[in-house]
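Left out: one protein chain. Kept in place: all the others.
Here is chain A:
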Amino acid sequence: MASEKGVMLLDFWVSPFGQRARIALAEKGVQYEYKEENLTEKSELLLKANPVHKKIPVLIHDGKPVCESLIIVEYINEVWSDKAPLMPSDPYQKAQARFWADFVDKKVYDCGSRLWKLKGEEQQAAKKEMIEILQLLEAQLGDKKYFGGDSFGFVDVAFVPFTSWFYSYETCANFSVEGVAPKIAQWAKRCMERESVAKTLYDPKKVYEFVCFLKKKFGVE
């Protein structure tokens, strides 16, 4: 990799993990070059920047790669520390933020994928699990404006990209996020009022089109 000055993001348009990085960069007002990857034919640059996982997103800052979306968000927060802090300063609050971001990481994407990949009893089990996940997150959010309190923070960045997938989850598994976790639904709307989020997330119907494409590709239904 050339040690070019500047910031580049290797990404895939609909990836919620990539969107975490995009939202963090936008919150911090960082200029960067976006490079769309073809995941069926990964670029030399991607394979060199992330030889271990060969996955997006990868942030390349002055020629040095940073991999894994939550690690990228922490990196962005630490480097561009003068604006829009995404982490609380108190170590205990930070630990809480890391726990919940990790919770989103481990639970939401996998369970969400099972909602559109599976049918019958297995899908019902995934639906039950997703409702539990959403309700746990709702309990954590409580009556706060954001997971970060008054300021948009680490957990908000970690979770908000998945809100554009809610429509797909609801349609595939026949339930309503607003019905099972109304505070989460309201939080999602509040987040969309932020420019960083509104400019990054795709229309839920467009995400659903992508899910339908994946379903066909995987021979589901």
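The working rule: a residue touches a chain if its C-beta (ideal position, glycine included) is under 8 Å from a C-beta of that chain, and two chains touch if they have at least 3 such contacts; residues count from 1.
Simple rule for what comes next: contacts and distances are computed from a predicted model.
Q: Unshown chain, UniProt name, "Large ribosomal subunit protein uL22m", "GPI-anchor transamidase", "glutathione transferase" or "Centromere protein L"?
A: "glutathione transferase"
Q: With the missing chain put back, one of A:36, A:78, A:110 or A:195 would touch it. Which one?
A: Residue touching the absent chain, from the options given: A:78.
Q: Based on the whole complex, identify which of A:35, A:98 or A:117 touches the chain you can't see.
A: Counting the whole complex, the residue in contact with the absent chain is A:98.
Q: May I ask you to list the residues on chain A that touch the chain which is not drawn?
A: 51-52, 61, 64, 66-68, 71-72, 74-75, 78-79, 91-92, 94-95, 98-99, 102-103, 136
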